[in-house]
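For this view, one protein chain was removed and the others were kept in their places.
Just so it is clear, A, B and C label the chains in written order, and each chain counts residues from 1 on its own.
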Amino acid sequence: MISLAGDVGGLRLRNPLMLAAGILGTTGASLARAGREGAGAVVTKSVGLTPRDGHPGPTVVRIGVGLINAMGLPNPSYLAFQQEIDLAREGGVPVVASVFGSDPSEFSQVASGLVADAFELNLSCPHAERYGAEIGCQPANVEEVTRAVKRAVGAPVWVKLTPNVSDIVGLGLAAQQGGADAVVAINTLKAMAIDVESGYPILGNRFGGLSGPAIKPVAIRCVYELSAALDIPVIGVGGVGCWQDAAEMILAGASAVQIGTALSGGYQVFRDIAAGLSKYLVRKDMTLEEMRGLARRRS
Amino acid sequence: MISLAGDVGGLRLRNPLMLAAGILGTTGASLARAGREGAGAVVTKSVGLTPRDGHPGPTVVRIGVGLINAMGLPNPSYLAFQQEIDLAREGGVPVVASVFGSDPSEFSQVASGLVADAFELNLSCPHAERYGAEIGCQPANVEEVTRAVKRAVGAPVWVKLTPNVSDIVGLGLAAQQGGADAVVAINTLKAMAIDVESGYPILGNRFGGLSGPAIKPVAIRCVYELSAALDIPVIGVGGVGCWQDAAEMILAGASAVQIGTALSGGYQVFRDIAAGLSKYLVRKDMTLEEMRGLARRRS
Amino acid sequence: MRPASSVIREVLEETESVRTLRLDHSFDPLPGQYMMLWVRGVDEIPMSFSGPDLITVQRVGPATRAIFSLDVGDSVGVRGPLGTGFSLTGRSALLIGGGVGVAPLAFLGERARAVGMEVTSLLGFRSTSEAVFLDRFRRLGRVVLTTDDGSEGICGHTSAGLCELDPSAFDQIYLCGPEVMMWDVIRRCQGMESRIQACISRYIKCAIGVCGSCCIDPDGIRVCVEGPVIRADRLTAGEFGRYRRGPSGGPDVCKSVH
Partner (left out) sequence: MRPASSVIREVLEETESVRTLRLDHSFDPLPGQYMMLWVRGVDEIPMSFSGPDLITVQRVGPATRAIFSLDVGDSVGVRGPLGTGFSLTGRSALLIGGGVGVAPLAFLGERARAVGMEVTSLLGFRSTSEAVFLDRFRRLGRVVLTTDDGSEGICGHTSAGLCELDPSAFDQIYLCGPEVMMWDVIRRCQGMESRIQACISRYIKCAIGVCGSCCIDPDGIRVCVEGPVIRADRLTAGEFGRYRRGPSGGPDVCKSVH
């Protein structure tokens, strides 16, 4: 089998497939399991300064084209979370801590309070007041938060961007300017579902984030735009469920690919996609490096 | 059968279901057909100052969750288009002229050069340089264009908004401020698809707009947010293909619903949805008016 | 998929704080499977099936209180059936349940009888006034009853009833109830873990195996889709019986049985 290993955003990965933030990332055991079942790296659930129970249910609605979720950033606080990261390491792959906060100092406090292989800054969750996309839709905030965390920690810092803006490239450039080692695109699209029988918005929080197949075309576009404009690596996420999806991301310019919603089909998605990508590279007689961003050179 | 008739954005409609802009809207005959086959109103293809052939093909990619298109605003110019509008009238329902331009004066020139029952300003197409969303993502532009067209024409003016922004409500408020009689939400999401075998972006224009089931949760969210904030009616569009989808839009606050991508299943979508909505209202013992925006009162 | 809307057809008072609701369609569940029940405007919570169209609810907090305010003709949102069910194997079954946890076991026992299995039940309640479904269990076979307050049957926790029975004589043991009770039984039945199926409870949010809320140590089993019924030999080496995670994901220690 051809090698899928490579360096991405300051980490050495055995393959470019990662567990996305907030997916089976609450416990060290479930994170370690993703590593054992073939992921190249795992990202934790986003953690913050103080414990949060999250939004009331329903927190996830499955619709034909994906999921809408409003978990509401439940987490036991960073203080209680180090033990999960330590356990997650037993999966044998790098563990990336996803962190959130309401301002640069909160972000820095959380990140510097944790030991992890890298940090992913959640500046993009579309359904939590004062957090995520509420700050992350302004390039100035993105740059400031990134710079603050870069100063506070030694590990690589990735910035996860929101697609709910007119210019995601502006956010990516701000992250790069702030010193980010990579950007991650995209978080979910702000969305909603209503129960026709009762008239109620289905999610306890009314608004949520759309993920899964529905958002892949938006994610591909964002990855393509970002990788054309940035010098730092772009990690693609959004709607990847099979090797063709991952290939599309890499052709668009992604250095690695995260997988979220597709985990509802089971952990074997990592092995299946890795096998599919390997076969494709062999058939095309190409390396992963040559494949990356090919779509930009083809247009 | 319960009545679905009502006044929407300055027009009297026999039912709240319209053919969306750019869908079978190139010829008077196809527009008239939509009227004859059950639409409550029809919106034309967007027309501009000078003829445009549109982007090279592929112009439309069908993906599992919808379509991605980059037609590139092909149109024979407004001068050649009046005859189509006149023919379209033979469908027996109001004909709304969708117009585009690169600045307020271009918009006004095109609109005042046409006779139609209402105008829809395309400030939202995501894949034509200098047009659509490129100007429509700034509230100030939206307000200015709306005001200019309002001054130039006697008919009602609707403004079609782009969802590719962090705050669609700001755009809606700008349209209202500019004198719009209604807003239409949403146009397509900026998106892309790549051919895995060759590495080429599939669309001739590389970037295009995502429509169909994939975007309905985003459209519902936008309609909900807009109808909560605006005094003028909100016309919902995005992913409606069955009566439940239309019901979700109306529950979210839509005064009328436009249908685009679902026409690929045939014109009977209008009659099917109208029948489904009527039955629903009878079963729930509700009027269309009572149904509208129910989700806001339920949360 | 989206929650379906289901109308309540019947409300049965079991005890002061437990009610059974009959819904307007059968979900064709396996005993042990659950549904996510959406009380609109309040919350969505997991509920085991106590029959093809039945759920049995104990009032403990906001969502279950809201369920108690519903009446015949009201509707709820339902997703299900979800998760794994009990699997019926062998010729003799011992059902061990505590409190409202006996609900899925009554359903299971009826299915076991229907396929000709012998059914014995060991049921524990705080007091006789809190006992539910005794008649359903008695119709199935022998019932050993315990109450914490001694108001009926053996006085003590459920496991106190084990002395009346020889667990090793049964082909399969089915557990549902408070975690400390199940833990206690599993410990007392050492060596039989591979013949014990436990229906366990964890904080279930997404119910489709993505959010991570329900995962248990040490293997990261997703209780919502790989459970709630889990063989006891997968439960002995980790968090089960020791701690469980609340809504934030942080662990709380399980109250010990004594």
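To be clear about the criterion, a residue touches a chain if its C-beta (ideal position, glycine included) is under 8 Å from a C-beta of that chain, and two chains touch if they have at least 3 such contacts.
Being a predicted model, the structure only gives us computed values, none of them experimental.
*Asks:* Of the residues B:Gly25, B:Gly38 or B:Gly172, I need the one that contacts the missing chain.
*Replies:* B:Gly25
*Asks:* Using the touch definition up top, pick the residue from B:Asn15, B:Asn75 or B:Ser166 that touches the left-out chain.
*Replies:* Only one of B:Asn15, B:Asn75 or B:Ser166 touches the chain omitted from view, namely B:Asn75.
*Asks:* Which is it among B:Gln138, B:Ser264, B:Ser278 or B:Ser299 that touches the chain not included here?
*Replies:* B:Ser264
*Asks:* Across the whole complex, list the residues on chain B that are touched by the chain not included here.
*Replies:* On the side of chain B, residues 22-33, 45, 51-54, 56-64, 67, 69, 71, 74-77, 80, 87, 193, 195, 197-198, 200, 202, 204, 260-261, 263-264, 266 touch the unshown chain.
Here is the rule we use: only the chains that are shown with their structure count from here on.
*Asks:* Sort the other chains by how far their Cα centres are from that of chain C and give me the top one.
*Replies:* B
*Asks:* Taking the mean of the C-alpha atoms as each chain's centre, how many Å separate chain A from chain C?
*Replies:* 36
*Asks:* Go ahead and note the Å separation of the Cα centroids belonging to chain A and chain B.
*Replies:* 33
*Asks:* Centroid from C-alpha atoms only, then distance chain B to chain C, rounded to Å. What do you get?
*Replies:* 51
*Asks:* Listing for chain B: what residues touch at least two other chains?
*Replies:* 298-299
*Asks:* Going by the touch rule set out above, which residues of chain C reach two or more other chains?
*Replies:* As it turns out, chain C has residues touching two or more other chains at 40-41.
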